[in-house]
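Pasting in a structure now, in structure tokens, and then I'll have a few things to ask.
A single protein chain has been omitted from the complex, and every remaining protein chain is retained in its original position.
On to chain A.
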Amino acid sequence: MAKSDDCLHILQGLLVFGNVVIGMCGIALTAECIYFVSDPHDLYPLLKDTENSDIYAAAWIGIFVGLALFALSILGIIGVIKASRTLLMVYIILMLITFAFEMASCITAATGRDSLTPEFFLKKMLNRYQKSEPANNSDDELTKSWDELMLQNHCCGVNGPSDWQAYTSAFRSTHSDADYPWPRMCCVLNTEKVPVNLDGCKLGVTGYYNSNGCYDAISGPVNTHAWGVAWFGFAILCWTFCVLLGTMFYWSGIEY
């Protein structure tokens, strides 16, 4: 019951608690990243084949990092309770490696998010939506994604239907401006996916076409995704850093 005993027990208790939290956060991180990778809003085709699918790479890394954190936290708890230098050394080394991976994932998610501006989506949409000879499957998927997006969210283009008028596009080269000032999906459709008033839609009469842009509908989920991976990851890293410091301190005090 010496004072050092108390110090020791307190430190052990703190480290065990820290590792329990790390384990739970690891599971939570894995679950969150699996959710993002499953792409519930079907936005991945809009980002695929670009240098900006980083946030998906970050989510994939997050899945494995979460599992590693869980496993390492168990190792850490065992090592702390048994006061085993070997186990704790292994724990520290592996945790540092995991730390580095998680750091990479967070930075990737944060910087990837920064480059997802409206201009980025606009360029992709203008170049590839309804491309006449799709170079590969991803153009088809992009078209389908955009159609689904415009249908579900009652929106048109990135900033609005004027995107199709203000810029030349792959769509414009196959669809005449007189018949299709903007894609049919921008019109208000009935249950059979037929425009309610085609002439009204072509003229831009309020009520027969979707006048707002889809950027909000895209950026909402993408922001949630990126910030979810980045900020939660940084929070875990901060906590893990403290636990690692404590563990190193504890390790250096263990006898041979």
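What we mean here is this: a contact is a pair of C-beta atoms (placed from the backbone, for glycine too) under 8 Å apart; a residue touches a chain by one contact, two chains touch by 3 or more; residues count from 1.
The working rule: contacts and distances are computed from a predicted model.
K.L.:
What is the missing chain called in its UniProt entry, if the choices are "AP-4 complex subunit epsilon", "Vacuolar protein sorting-associated protein 26", "Small ribosomal subunit protein uS5" or "UPK3B protein"?
P.N.:
"UPK3B protein"
K.L.:
Which listed residue, A:45, A:66, A:181 or A:213, touches the chain dropped from view?
P.N.:
A:181
K.L.:
Which listed residue (A:126, A:149, A:185 or A:243) would be found touching the missing chain in the intact complex?
P.N.:
Touches the omitted chain: A:126.
K.L.:
Considering the whole complex rather than only what is displayed, give the residues of chain A touching the chain that is not shown.
P.N.:
So the residues of chain A touching the missing chain come out as 2-5, 7-8, 51, 83, 99-100, 103, 106-107, 110-111, 114-115, 117, 119-120, 122-123, 126-127, 160-162, 165-169, 172, 176-179, 181, 199, 202-206, 209, 211, 230-231, 234, 237, 241, 245, 248-249, 252-256.
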